[in-house]
Every structure is written in structure tokens, then in C-alpha cells.
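With one protein chain withheld, the remaining protein chains of the complex are depicted in position.
Moving on to chain A:
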Amino acid sequence: MSKDRLTVVNKHICENSSNCYSLTQCNGTEKNNVAGQNEAPSMPKRRQEVLKWNGWGYKDSKFKVNKDGQVEFTGERYKLSGQTMPMLKEWMMATVGISLDHKTPAQPELTAKDIQAPIKNEEFMSDLRRTGISNTDDCQDRLFRAHGHTLHEIFLLREGKFKRIPDLVVWPTSHNEVVKIVELCCRHNVVLIPFGGGTSVSSALECPSAEQRMIVSLDTSQMNKILWVDEKNLTACCEAGIIGQDLERRLSEKGFCTGHEPDSMEFSSLGGWVATRASGMKKNIYGNIEDIVVHIKFVTPKGVMEKSCQVPRMSSGLDIHHFIMGSEGTLGVVTEVTLKIRPIPTCRKYGSIVFPQFENGVNCMREVARQRCAPASIRLMDNQQFQFGSALKPESKSLLQSFIEGIKKFYITKLKGFDPHKLAVATLLFEGTNEEVAAQEKRVYEIAAQFGGLPAGAENGERGYMLTFVIAYLRDLGFEYYIVAESFETSVPWDRCLDLCNNVKDRLYRECKEHGIQFPPYITCRVTQTYDAGACVYFYFGFNYRGISNPVQVYEAIENLAREEILANGGSVSHHHGIGKIRKQFLKQTVGDVGVGTMKAIKNYIDPENIFGNDNLMIGDLSSKL
């Protein structure tokens, strides 16, 4: 299926690219010929031709209310594509009070007249021209790189205007070109903002509105080659612009995978993962990005920073990888990364467990973590999220299927006495050899039974994972009907996990009331990763803002209060979304004065002129709330 997807995308790009752009062909000398190397980047330079300019994901895929008044998912990319979901509309009306009569349509696509003229540093431009590096000042290309997918950014695209957007987009095709660009920016005091997949949800990509210098967006999408694969050591060296789905697909042609699958993997890039300290769904087997990375090539204003060898571990003073990871584009740009790879597992299987209550599920996850027998992924959804998942069920194609569903429901609620408004569901993904998977399944279901959990089938599990991919699309539908929504996450020690979930939800409900929100908000969480010492918890929060004039400010105010609550509950500022700009106010509380000072000192040494001036993390005035 993914191959089909690729060809569609490819065709799309090839038709257009020749007209507008001269594609610079890969000119590096390849050590090793990796399959698919000659294919065009699956992310075109003009991304808005494939992707929505003011929403999530592909242009062809979206939720819409069809002529029968049912919600339908368009396109043919996803399992859900072309399906109608008869229960979804009702769910939306019941949980957040959506009314089909009250719409908030987005503004039409912005054109040249709506977008501010670029600031031009002429000396920089003429030097850049001499290098032959592909670039554009096309207004829509610039707009596309002015943002990630934070709520207020998308809201601005739909209803407003950014104060500041990049003045130029450059598309280097190799490490050497990046070095040249960084040199030129330093020479001419031009701001450089690296741009990978553009899926940030921390406002990290937004241009500082007060920036007077020329801002260049460095788009890494054309640096998407796998440079070599080393099967002896099970490593692969890739350019940083490669996006998750391409990386996995191309490696799979050789029988390998990295196993790094963040929910954004269709769009997010390798360099972005490194710069934000990303986490993948299957980290229990493959590790998070910091466990996967073996070597990083990092271009900074002071020069290229990298280690001299590719070893599994070394003791050599402070680990430079550890301040590249999480630098969020403030110190430099990642150009090449060597990653661990693994043979593709032979067996891949979904599963699910239903618990009478959320608390049983948390205790079960804790036990699974204690015994270190977590499958590739184990996630626990609360009741609200389970209900949401059920609302996503497509129309039953067969009578038999709905009959079976009915029996299952009867068994769980009537015979086992689970309250459908209290039960929680864990979704599971097993990977390994057939024997390994069978053994894992047995062990996990045994533990679950101790906590009152019942196996509830592969289908529920699969739908749970699908939910995380489509929810970003669903937000766009919400926008059409007065709904603002966003997710946020944290990590927390085990003993505080359940309390944190309950307390943060309670805080959200209360703050909604205090902020005059007229409709019941939608608040749900899941425990989405397990570790030895704690868990990662993910919240979705949205509300119907009819009757409120400044929904985004209200949303942000409430999310900040929720974050305060998280910190009070012993949770962290972020598990993997990062700090960016929207969580800067919590950085000082998180790492202390010395911590912030150290970050600033590193920034000062590496980038004294603030060329990488995206204003994230420790840059600028850190207004501390404490």
C-alpha cells in the first residue's frame, strides 16, 4: 500500500517540479547504492501542492460532512479513507455540543497581495546566487514555512495573518551546501531557521515578530538520501531531511527498519527528530531517538560539530550529542545522521485489553513495566478516548460483523459487569518472531488478568492506533464548527501517574468553567509509553468556543494552567513535544538558573550573533513565573 502512495506522490511532484524549479540532482558520490535513491523527494519543494496550506496532512484526505449529513473521510491513503462514520457526528454533538448550523469557515488561500514583502539583504542574496543553491522568495512558499501545527498557528492561517514570515526559502541538497549557507548567513548577519517536516507543536518554527534582519528558512526536504547502509554493524547513514515514511520504506526494501515511529512519521524528518529529542511509538523495542542515534553531523556558526568515530558508547567528557538533541534549531542544523537499524520483524500483531476502570489499567501498565515485558507499544486510553475510538467505527459492511460486535459488547458489559462509562482500553502492538510474539502476548494477558483486564481483540487495538493518526485531521473538521483543540503531553513517575491524570482533568474542567466556556469541554488522556521509572501521559483537550471572542488566548491560558498543574503533580514540562516558544516560561523552573545559564553559555559560544535566531528555548528574555 505504501508503494502505491509513493507513486501517487511521485507523479504529482514530477508533473509540477519541472515547470517551477530546477531540481538539483544529487551530486554526492554514493558509497553504496540504496534502492530508491534516484526517486524524487516525496516532499516536493512546493509542499502546498500536496499538503494543506492551512491544516494537517494531505490535501486529498480530510473529514467532511457529506450530503447525507454523515461524517466521511475522503481520499484513498488511509484505512479510513472513503468510509463514513455514522456515529461520529452524534459523538461530536453530544460531547462538545457541535451544531451543524454554526460554522466558522476558514479564509480563502492567501495570495501575494495578502502576504508581506520580504526583507532582502542584497549582499547575502548576491553571494547566495553565486553558490547556485536552489531558493525562492515566493510568497506562499515562505508562508508555508512560517509555522508548525500549534493551535494558534493554524488558527492564524484560517482566520488571521502572521506578523513575520521567512523572507527566503533555501533548499540545500547536501551537507556541503548547508555549510555554505550557514557561512553566508554568518557573514551577512542573516537569521537562519531550519525547517524539516514542519510538524512542530511548540511554535518552534514561528519567526520572532520583532526580528529586523532577513530571515532565511532552511528547508531540508531535498536532503533525503540514505547515504549508506552498513549491514555488518546494522547502521545506516541518512541525510537529515528524509521523512519518516520514506526512511522506513526504503530501508524495508533492504529488509531493515529503524523502528522509530512518532505519530507524525508521515511528515516529520530525521533532523527534526534529533533537534527536538523525539520519541517513537515502538520505543520499547527500538528506543527513543537518543537510543537510536550513533552519529550526528551538525553545522553551526562556529563550524561543523561531530564525533570522530561511530561507536556504541564512549566516555569523552560531556556528550555533544546530548546538547544537539533538544537544541530545537537554536545552535545549528543537523545534516547527516547515522542510525541503528534492525531486521524487519517477521510478525506484527495488534491486541487490546479492556479494564473495568482506568486505575486497573494504570496498575497493569506499571506491572508490565516492572517486569520489563512491554510489547513494542502499549497504551492505555481512558473512557472518553475509548468512546471516541468507538465513534470512529466505520459503517459495518456485513451483518455478521455487527452481530459479533453486539455479542462482544454484551459479554463485557453484561456478563463481566463492566460499566461502559468507566471501562478503559489498552491497545497493544507486538513485534518479533512468531514465537516471541506468542510468548509476549501470553505474558501480557496474564498480567492484565491480575488487574481485571480481558483481552478485547486485535481490531480494537488497531483502531486505537489509527485514532492517533487521524485525530490531527479531525481537528481541522472541528475548526469548521467552533472547536479549538490541541494535545499536550508529559512524563511522570509511576506513583504519581494516576493522580496526575485525575488532577489535570479536574483542573481543566474547572478552568473551563472559570473562563466562561459555555459548553462541556472534551478532555481525555492516555498513558502512552511505559518506562522503568514512570510513564508518558498524553492529553487531548478541546472545547466549543461559541460565545467566546478570543478562543485561542483562552485555550492557551487554560493549557498553561494545566501545565502548572502537571508540574505540581511531579510531571515534566514535556516528554517529546519540546519547549519551543510556548513552554519557555516553564524552562527555568524545570532546569534551574544554572541549567538555563549553561544553555545560554553554550549558545553564546556557538552562536554569539544569534544567527539561529528562532527564539526557542533559552534565547531572549526568559520570563520566569517563579
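Rule of thumb we're sticking to: contacts are C-beta pairs under 8 Å (C-beta built on N, C-alpha and C of every residue); 3 or more make two chains touch, one makes a residue touch a chain; residues count from 1.
Just so we're on the same page, contacts and distances are computed from a predicted model.
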Report summary line: According to its UniProt record, the missing chain among "Autophagy protein 5", "Glyceronephosphate O-acyltransferase", "Ras-related protein Rab-2A" or "G-protein subunit alpha 12" is "Glyceronephosphate O-acyltransferase"
**Report entry** Option from A:K297, A:R507, A:R526 or A:K581 whose C-beta touches the chain left out
**Finding:** A:R507
Report summary line: Considering the complete complex, of A:K59, A:K79, A:R496 or A:H515, the missing chain is touched by A:R496
Requested in this report: Please pick, from A:N284, A:N569 or A:N614, the residue that touches the omitted chain in the full complex.
Outcome: A:N569
Requested in this report: Can you list, in ascending order, the chain A residues touching the missing chain?
Outcome: 495-496, 499-500, 502-503, 506-507, 567-570, 589, 626
